[in-house]
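What follows is one structure encoded as structure tokens, with my remarks underneath.
The complex is shown incomplete by one protein chain, all other protein chains being positioned as in the whole.
Which chain is which? They are A and B, in the order written, and residues in each are numbered from 1.
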Amino acid sequence: MPGPGRSLADLAAHFGLELRGDPTTRIDGIGTLERAGPGQLSFLANPLYRQQLSGTRAAAVVLREADADACPVPCLLAAEPYAAFAKLAALFDTATARPAGVHPSAVVDPSATVAASAGIGPLAWIGPRARIGEGAWIGPGCTVGEDCEVGEGSELIARASLVTRVRLGKRVRVHPGAVLGADGFGLAMDAGRWIKVPQLGGVLVGDDCEIGANTCIDRGAIDDTVLEDDVRLDNQIQVGHNVRIGAHTAMAGCVAVAGSTRIGRYCLIGGGAGLVGHIELCDRVMVTAMSLVTHSISEPGEYSSGTPIQRNRDWRRNAARFKQLDRLARKIAGLSTTED
Amino acid sequence: MPGPGRSLADLAAHFGLELRGDPTTRIDGIGTLERAGPGQLSFLANPLYRQQLSGTRAAAVVLREADADACPVPCLLAAEPYAAFAKLAALFDTATARPAGVHPSAVVDPSATVAASAGIGPLAWIGPRARIGEGAWIGPGCTVGEDCEVGEGSELIARASLVTRVRLGKRVRVHPGAVLGADGFGLAMDAGRWIKVPQLGGVLVGDDCEIGANTCIDRGAIDDTVLEDDVRLDNQIQVGHNVRIGAHTAMAGCVAVAGSTRIGRYCLIGGGAGLVGHIELCDRVMVTAMSLVTHSISEPGEYSSGTPIQRNRDWRRNAARFKQLDRLARKIAGLSTTED
Partner (left out) sequence: MPGPGRSLADLAAHFGLELRGDPTTRIDGIGTLERAGPGQLSFLANPLYRQQLSGTRAAAVVLREADADACPVPCLLAAEPYAAFAKLAALFDTATARPAGVHPSAVVDPSATVAASAGIGPLAWIGPRARIGEGAWIGPGCTVGEDCEVGEGSELIARASLVTRVRLGKRVRVHPGAVLGADGFGLAMDAGRWIKVPQLGGVLVGDDCEIGANTCIDRGAIDDTVLEDDVRLDNQIQVGHNVRIGAHTAMAGCVAVAGSTRIGRYCLIGGGAGLVGHIELCDRVMVTAMSLVTHSISEPGEYSSGTPIQRNRDWRRNAARFKQLDRLARKIAGLSTTED
């Protein structure tokens, strides 16, 4: 499907979607329901935005069959409109091609190996014994430290750091400011002073993982910190040493996972949530935003902590009562004994 | 007012403040009430520090008229002493001048444009089609990626990154480690694996905004992520894709705002607070530290969630009762039914 635009019929055929409306509709870009204009394809997945459908000026919309009758323009039907849209939108992504070879301003240690088809960007540093695989990209300002390995087709966008003994699988994407393989936070108190516990492990990241901007994944104390395949981490996440994260688990921004905790597969961790150390979450656990998980969870499902947002004046009264809660409960127990 | 020191009378006249005490008092620096010495100007704005006034050895103090009688040294009267002090202190800021021109160690893509009066610092990278405006400064180790634009007089202090399609207005200040324009966290589940939703939008930052150290602002999925003019973000903040932040809103450190949320003007978001995605806050909403906002807010005012800090042994008892709260409430309802 070369050229600047595609017909809706071509898109439907290419992705196996049912088409309703004019098959010759030209699509040459992407837009939201609210703002799309002529030639732009939009989508409806989140019901929150359903009321925008009737007024859309998009050229066409990807949506569920149930929404098709309400759509004022041609549409493509998908059981999962968001996933279908993701694939369609990729056709219109115009990222600049990344050249293979080492930029003259980059510094590559003589003991490192860089595959012929890999690209090392401006002002990047590749350290002792590092290995950069075929088709990989190390962007501007990145540092890849000793004994790190970047697998085939993986990319460090810009100014990211692999510190020590980090191994990335294939097609891993690391965003700017991310730090993988820094020392885990290992301290022992000795005669009134802290002594540092050497962090002799590494970080092992599976295929197809994504690591968000300014996210940190510490290297293990002895064994490795591990992300299995297809783990997706948003920005500003902290993963302590020797954590293990199961395949297909996704975490929203600002999550913190303390050391040695193990998280199952297909878990969804909401933004700002925390997991204390040395616990285990089974597969398919969902944790809502800013909840703190203080013990292991062995049943799939959704978990929460915290209190609802309120007007501060109301919250103050209720919060003050929280401090009396045990006392209140004992009083109630006393009352009910009297009653029963 | 050249020279190393100014008279208090000069300062009063320059900033239109009423002076009490010796107008020839020389001021050549700045100090806190507690530690200021001879020649240093101090201020009293926060009532917490009022008890330090009587003992101050400052040469003079900026304060409200109501505090003037208690001041043992000359003073300048201001309705807003903190704002007045901010302007006064700027006279004593001694930042090193930043040279115009491109440092020989910087790397500028041939397709980028750099204004004549702009400065590109050591080891910075300016990418394809980037545009750096007059008087702008790109500090050491910064990366400015493809199709990014830095407005007149804006500065990236050091080691900050604009990733893709980021446009900064005038006089924007970006602190080290900040990442603007990284991919938003867009994922769709497809046959048991995540697929990435292309992030085709950008980031638009208005004039006079400030972006703290290690703060992240993701680029939009389709439309742009937007900060209106005079938005002030502290360090370690996470702003998801397609968020819109109204003019003059300020956020303390470690706030997280999930995707597509809209925040009004003149809002104040306390440190570590969280806002879930797809909600809307009206103008002049205050959120206290570490509160989680889970729904839209349409009335100005102060909002909170959470529970008070307590001794752990007391907290444990009360927290355990929180898990019984609905049961306790039903019991009370039953009791009161009996009573009523």
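In the analysis below, contacts are C-beta pairs under 8 Å (C-beta built on N, C-alpha and C of every residue); 3 or more make two chains touch, one makes a residue touch a chain.
Note that the structure is a prediction, hence the values are computed from the model and not measured.
S.K.: Given the contact definition stated above, which residue among A:G177, A:G246 or A:G271 touches the chain not shown here?
M.R.: From the options A:G177, A:G246 or A:G271, the contact with the absent chain belongs to A:G177.
S.K.: Among B:V243, B:L275 or B:M290, choose the residue that contacts the chain missing from this document, as touch is defined above.
M.R.: Checking each option in B:V243, B:L275 or B:M290, the one touching the absent chain turns out to be B:M290.
S.K.: In the complete assembly, which of B:G177, B:G259 or B:G277 touches the absent chain?
M.R.: B:G177
S.K.: By the contact definition given up top, give the residues of chain A that touch the hidden chain.
M.R.: 105, 107, 123, 125, 127-128, 141, 143, 145-146, 159, 161, 163-164, 177, 179, 182-183, 185-190, 192-198, 200, 214, 216, 218, 222-223, 236, 238, 240, 254, 256, 258, 272, 274, 276, 278, 286-288, 290-295, 297, 301-308, 310, 314, 317-318, 320-322, 324-325, 328, 331-332, 335, 338
S.K.: Counting contacts across the full complex, list the positions on chain B that touch the omitted chain.
M.R.: 30-32, 35, 46, 48, 80, 82-83, 85-87, 89-90, 92-93, 95-96, 103, 105, 121-123, 139-141, 157-159, 173, 175-177, 208, 210, 212-214, 230, 232, 234-236, 248, 250, 252-254, 271-272, 289-290, 306-313, 315-316, 319-320, 322-326, 328-329, 332, 335-336, 339
The rule we apply is simple: only the chains that are shown with their structure count from here on.
S.K.: How many Å are there between the centre of chain A and the centre of chain B, using C-alpha atoms for each centre?
M.R.: About 25 Å, centre to centre.
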